[in-house]
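Input: a single structure, listed below in structure tokens.
Note that this complex is displayed minus one protein chain, with the remaining chains in position.
Order of writing sets the chain letters: A and B. Residues in each chain are counted from 1.
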Amino acid sequence: MDLKGRDLITTQDWSGEELLAALDLAVKMKKDRYGFADVLKHRTFFMFFYNPSVRTRQSFECAATEIGGHAQFLEPKSMRLKTATTAGETIEDAGKVMSRYACGIGIRMLEDKCSRYGEGEELLREYARWAEVPIVSMAHDKFHPCQGLADVMGWTEWLSPKGTFDPGVLKGKKLLMTWGHGALARSWSSVQEAMLIGSRLGMDITVAAPEGYDLDPEVVEWTNQNCKSTGAAFDTTHDVTSGYKGAHVVYSRNWMSPAAYRDGKFHKEEEIEKAMKLSDWICDAEKMALTESAIYTHPMPIDRGHEVTDEVASGPRSCIYDVAENRLHAQKAIMALTMGAK
Amino acid sequence: MDLKGRDLITTQDWSGEELLAALDLAVKMKKDRYGFADVLKHRTFFMFFYNPSVRTRQSFECAATEIGGHAQFLEPKSMRLKTATTAGETIEDAGKVMSRYACGIGIRMLEDKCSRYGEGEELLREYARWAEVPIVSMAHDKFHPCQGLADVMGWTEWLSPKGTFDPGVLKGKKLLMTWGHGALARSWSSVQEAMLIGSRLGMDITVAAPEGYDLDPEVVEWTNQNCKSTGAAFDTTHDVTSGYKGAHVVYSRNWMSPAAYRDGKFHKEEEIEKAMKLSDWICDAEKMALTESAIYTHPMPIDRGHEVTDEVASGPRSCIYDVAENRLHAQKAIMALTMGAK
Partner (left out) sequence: MDLKGRDLITTQDWSGEELLAALDLAVKMKKDRYGFADVLKHRTFFMFFYNPSVRTRQSFECAATEIGGHAQFLEPKSMRLKTATTAGETIEDAGKVMSRYACGIGIRMLEDKCSRYGEGEELLREYARWAEVPIVSMAHDKFHPCQGLADVMGWTEWLSPKGTFDPGVLKGKKLLMTWGHGALARSWSSVQEAMLIGSRLGMDITVAAPEGYDLDPEVVEWTNQNCKSTGAAFDTTHDVTSGYKGAHVVYSRNWMSPAAYRDGKFHKEEEIEKAMKLSDWICDAEKMALTESAIYTHPMPIDRGHEVTDEVASGPRSCIYDVAENRLHAQKAIMALTMGAK
């Protein structure tokens, strides 16, 4: 298997074997944190932040540093790119020149920088078309592959027998993806990626959300197909409680409604107002008591008191900090496999 | 002595022995500038700039580079932190996650980002409560410990016999901390730190300022106690000239009045207007002639023509560039001792 030169826009684009190879290397890199320092030696990874982000920048820039390279924090707003209405450089030219400088390019572009759902995905695919080095999503409107890898890495760590790491442990376990209310009108990217990669690894999936909070129908259908091909169950419900029954992993997070984009704009304030009324939708100890002693997971940052109570988020079955740490190691593994020296 | 894991929010928190150890290592690192390149190898230091700063960023980022690591320049304004009125991440969560990525965190937060004096200090102490890695002040409303170390390192270099370095030389020397007029409404942080660390090392201290320019009474009292415990003298005066008599080190700098904060705001323009009227308060050759051939010191940047004349600032007894350089080496020593490998 040779992943050198491969893009990572969603884990759904990679084979199961390739995903397991990435997880395996991530675990090795976590155990021997400074033992892979030649992998990106003197090489540069470009980070293109259409959206600002402290956490994603921290984890990617640390990742590059730990494997001997350097990640540049770039804000494309200072690039003059050609658009329908403005003069500037084409993505063809930008992608080709950057390929002469960097060993890979990360791009982050979330809802509020898009005029419609899917625009971020198109931008990444357009860069991938022209760049001669790998394009890695650092979260965009549809997907967040590095978060997905960090998620299943953390769940595996918590659910494997102590001292072992076997992603096979996820097979047959139930993952509840439940909507939480909140004041941040959040992206679908992390949630959709978790459904996809969880179902790839054989988990049963239940998506619980209030009416009007459907996710991307295409991604839901992919998840359904992933479940079918592993023989797992896939369900959706509008009930706030029932999904918790039998769950091994509970992922509660706010996400925007499909109505968030209208007239070429992202209606953030309206989304928040609507979501904040649905205050039953919070992950709390009472609901967690219905599960099979489930672990609690969240891609962070958490909107505590809305998406989840402090009692659960800081409780003994919360894997949030481990998952957050795994971003670092998963990203090192991705960079090593797709961009590394030799 | 093991300083691994220790915070540095003010030098007053460290023992005299610990401060001397830091100075000793800083001097070694200045002599052998690229000889400590494994100390932070492949490790990341986060720099959190609530306030922008070119100088502090330069010196910290260079420091990390010279000892093999990397300092990330981060602006928390792009972090969604929870506050009394906004949804976002708690400092508990932010501190715990960052501890998984970085070997240490520097924070800068000055007056104009605070709604009252002491808020910056509280923020640093809150981060220190939750972070599992050291928190280092890169200047906040109360203190500036790295500047304080660079100051006494520079004074020791200038006052020790040529080719030697003995902080004991400061014992019994007189430090004049004098207010200067100026157009920048400056922080108390550097001045208060210099008083504290100067008095820890046995210097006599005189603080000279116009009426209405008192510093933090608690810090003044700590300085007084430091002086008592070494048998040194501590004085304050509103006279613009008398403090110069017998001084060995003259530190002239503008600082804001306690009236600068009112109604939850920092009244900068009002401060500048008030200060600019007190034009007698300038360090010049005439006043310097009253001293014991004192050296002139300032944490830079200097507001020349207000805080001090060009003749003094660029004169043969000015140690300003050496003190500025010492920021680099003092910060390398702090990082090495509190965050270094092994």
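One rule holds in what follows: a residue touches a chain if its C-beta (ideal position, glycine included) is under 8 Å from a C-beta of that chain, and two chains touch if they have at least 3 such contacts.
Treat the numbers as computed from the prediction; the structure is a model and nothing was measured.
Within the whole complex, the absent chain has one touching residue among A:M98, A:V136 or A:V191, and that is A:M98. When the whole complex is considered, the residue among B:R57, B:K171, B:H267 or B:R317 that touches the unshown chain is B:R57.
Along chain B, the points of touch with the absent chain fall at residues 34, 37, 52-55, 57-59, 61-62, 65-68, 70, 73, 182-184, 300-304, 306, 314, 320-321, 324-325, 328. Although one chain is hidden here, its contacts on chain A can still be listed: residues 41-44, 46, 69-70, 72-74, 76, 78-80, 82, 87-90, 92-94, 96-98, 100-102.
Here is the rule we go by: only the chains that are shown with their structure count from here on.
Note on chain placement: the centre of chain A and the centre of chain B lie 41 Å apart, centres being C-alpha means.
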